[in-house]
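A single protein chain has been removed from this complex, and every other one stays in its place.
Now for subunit A:
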Amino acid sequence: MFLELNNLLNTTPERAEQGKLTLLCDAKTDGSFLVHHFLSFYLKANCKVCFVALIQSFSHYNIVGQKLGVNLTMARERGQLVFLEGLKSAVDVFFQAQEKPHPLQFLREANAGNLKPLFEFVREALKPVDSGEAGWTYPVLLVDDLSVLLSLGLGAVAVLDFIHYCRATVCWELKGNVVVLVHDSGDVEDEENDILLNGLSHQSHLILRAEGLATGFCRDVHGQLRILWRRPLQSTSQRDQSLTYQYKIQDRSVSFFAKGMSPAVL
């Protein structure tokens, strides 16, 4: 995890809030560093993590995780991490007989399906077990990413329904957290993606938005991060509602600085 990002979010693995939905989005840049941050953050917080990884292979996340101080192989072996490797298991839908519906069963369906099998996979992975094993603190669902589900033929409402059920089960019933990544298509008119992004924004407690610089690529500033805390109007909290920082991604960390204050230009 990135310690500077923890400072900006005013959180640590030991005292993270529970029952929250965090939305990660990226526009004109790659926001996957945020996914790696939260994966290592919640593993270090001793949470039971269900990671629905649709974009990269297990070894990719493992290699990056090791740079951030977590070993995904060991976490999976000791039962802390349940990993759905979308790239590999999507093939099983077609080539292996399943007794019950595969989590990615919608790939077989001709009509716009729903994600009920995927929700049942998540619910099964995160349900509390009382077998006396090392108790995990709370469950966490991480999804990388939701936009690819739209590309695979699902409607935005189907994906919103899936996240609704995940919120009801993971956040409300089990007092855990959900972190999802959605890409912002930006200028390209993609109504379904906009509905998904806006719908999730309304349900989220925290929105982290990584944006490329308006002026293009820069060697020393890779983008800017907007942090929006969604608090009810009647909240008496005096904390800032929205912050913007620029960042530079390094090999094992990400450094954040105020706009225009990159060490390269000072």
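We take it that a residue touches a chain if its C-beta (ideal position, glycine included) is under 8 Å from a C-beta of that chain, and two chains touch if they have at least 3 such contacts; residues count from 1.
Throughout what follows, contacts and distances are computed from a predicted model.
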Expected UniProt protein name for the omitted chain (select from "1-deoxy-D-xylulose-5-phosphate synthase", "Ran-binding protein 10", "Elongator complex protein 5" or "Protein TSSC1") would be "Elongator complex protein 5"
Looking at the whole complex, which of A:216, A:232 or A:260 touches the chain that is not displayed?
A:232
Which residue of A:3, A:168 or A:264 touches the chain not shown here:
A:168
In the whole complex, not just what's shown, which of A:41, A:119, A:138 or A:256 touches the removed chain?
A:119
Hidden partner chain, touching residue among A:27, A:195 or A:249:
A:195
To test your reading of the contact rule: which positions on subunit A touch the chain that is missing from view?
114, 116, 119, 157, 160-161, 164-165, 168, 172, 191, 194-195, 198-199, 201-203, 207, 228, 230, 232-236, 241
